[in-house]
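Only a part of the assembly is drawn; its chains keep their places, and the rest are absent.
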């Protein structure tokens, strides 16, 4: 690496901490960008040093999505806020059936945060973006006073391109459609909770944080007529199903016994008095497709590493009240309502 | 999960349902009160009521410590946190309970009060040890099940000489509440044929304290576990008692409840607490000898003495039927506010706050059976 | 409010009068201040971070057997 004559003394990436000057727009910020961010984020457009990225997108319809990431703790089993910030937005782009292309990253950092931790986060973000095939083309860094932030917040915005002929939207669910999930439910939220000291429990559960666009690509290759896709993040599976029911003006009937839930997740939820159906996921999706396509779709999902535990969990029904009803494992029947209050603060 | 999954078995449930249908006599009805909100929650969550014949009816009782706490006690806690600038620790269950003027502990926290949600009394002690310059008040609430952990915390604070710990005590006793309900049964009250007894309470106090129910009121009791099969088996046990004319306390939850209960925990409670002359129960009024406060030897740890606050007398929300629901006289759908405006996001009464409250359980799990199930009247 | 869960003791820490309990791959530290003679392998009922009581395996088995028996009576004439 050629030394930049503007910065005779290198940043102390081992023991240094963030100062307000690192966000003030001056030379200290230029150095932070040069020696920390650009060390890991090396997309050509970003390296140009403009305040914006210019590119020629492939032909087709585009999707755009943004998500702020405010997770605590910043590092957790199975990921960290860096990889999460990539997956969280890549997945929202992918849920339109799109191939994610470009990512913009905005950091809001707290004074006093260790540079070494920031470097780990940026490195993880860069690795996740590379793995997902998205280019981090532009970014921004702000530093707020100590006590006015929480270490690191990352807002990512993604752009992707949608293949011709694909129209996936939350309002496309139709009565008799089948509802599928791509795998185990609740892992992410429980993995995060297990890191909260005051909850005082331990598990081996890892966050499922992952980029789902390749799974989506193989799903739409098999079933171009997919109706809905959504990642059940905050609010969990239950809330996502309610959103889709509300948006499409339908009801849903699902079966508790068909929902894949790990025994550790179920146990952690029993201990804490939580319901795994309201716990966040970061590497799972809900899909809704015409009934005659359901088994083909399930097979396509199970053939993909991120969908091996996929399952058909229920059907769309007509219901002017837009209820999501569930047949319980016990043989009864009940509503699965929207999340009330906040079950799990600050987990994505 | 051992001792859990077995008691949620669908096949056994179907068979028990058939047995109940077979044994419940068509010529009569069985009005069974589940005293405890834990039972209410299980009944709705697993759909137990739909497995019952129509003449076996569950009546919801007052067995939710959150539901029976008067609004003025929440007001007091908020004043304590804001006026005395203490760190107030409490279980999550209380955070959203409505106080006067649409306040809640959660809103007070959002506006800057130092209010912490804890999972154990040990957490309150940890917080106090870490910040010796701050006064830490534990907002204690619960039946006999939850009282001994408070006792342990008080004894620990005394032993360690923690000068910055005190307890705002709201522990209540179940037998007086049950007696009140049964005593007011009658023309304007509720007719009960049997009681599903609170088994986690009995884990501590044993089954014996309920002997008074068959003896004095002639109503059979089954101490019932909280898994859905426990509830169903207990229901069948009550039906059999009623059918055979027996009237006694039976113990379905033998795996954790004995006649005597946990003597060690009882001794700790006796050491630390004394019975209050009377205490207000939401919906039931002021009940004599129905709650605990700190024993004289521990009065210096009593937050009510250390941080006196004057909460104005509160009025319950007009139109809220919680009082009747808690006594089993009404059901949630009888309330004109149910669903609009009263929902778990905007609870008007405490029965809509706790997930064990009858209104919340019915709203969250059961309302789809209603003819106009969304129950919204704004459209 | 009276949520209590059965969990198995995997370790007893006698100096602090606490134990580690396990429930299907989840472990947790709890206080043993309310129980006597709890030992590794026992199942205890856990409530707000305390063991309330130990659970009797025999009684649990007996209860399940009784449930099965009560149901069996009804289902003899039932062909699902």
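The letters A, B and C name the chains in turn, as written, and every chain counts its residues from 1.
Methods note: a contact is a pair of C-beta atoms (placed from the backbone, for glycine too) under 8 Å apart; a residue touches a chain by one contact, two chains touch by 3 or more.
A quick note: this is a predicted structure, and the numbers were derived from the prediction, not measured.
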item	value
Overall composition (this structure file), stated as a label formula	A x2, B x2, C x2
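The rule we apply is simple: only the chains that are shown with their structure count from here on.
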item	value
CA centroid of chain B to CA centroid of chain C, Å	22
Geometric centre distance via CA averages, chain B-chain A, whole Å	38
Junction residues of chain B, two or more chains touched	1, 4, 14, 119-120, 123
Overlap residues in chain C, where contacts from two or more other chains coincide	3, 5, 23-24, 49
List of chain B residues in touch with chain A within their complex	1, 4, 8-10, 13-14, 44-48, 50-51, 96, 118-120, 123, 228, 344-345, 363-368, 373-374
Chain A residues touching chain B - in the complex, by the definition given at the top	198-200, 263, 266-267, 270, 272, 321, 323, 325, 328-335, 337, 340-341
Residues of chain C that touch chain A when the two form their complex	3, 5, 7, 23-29, 46, 49
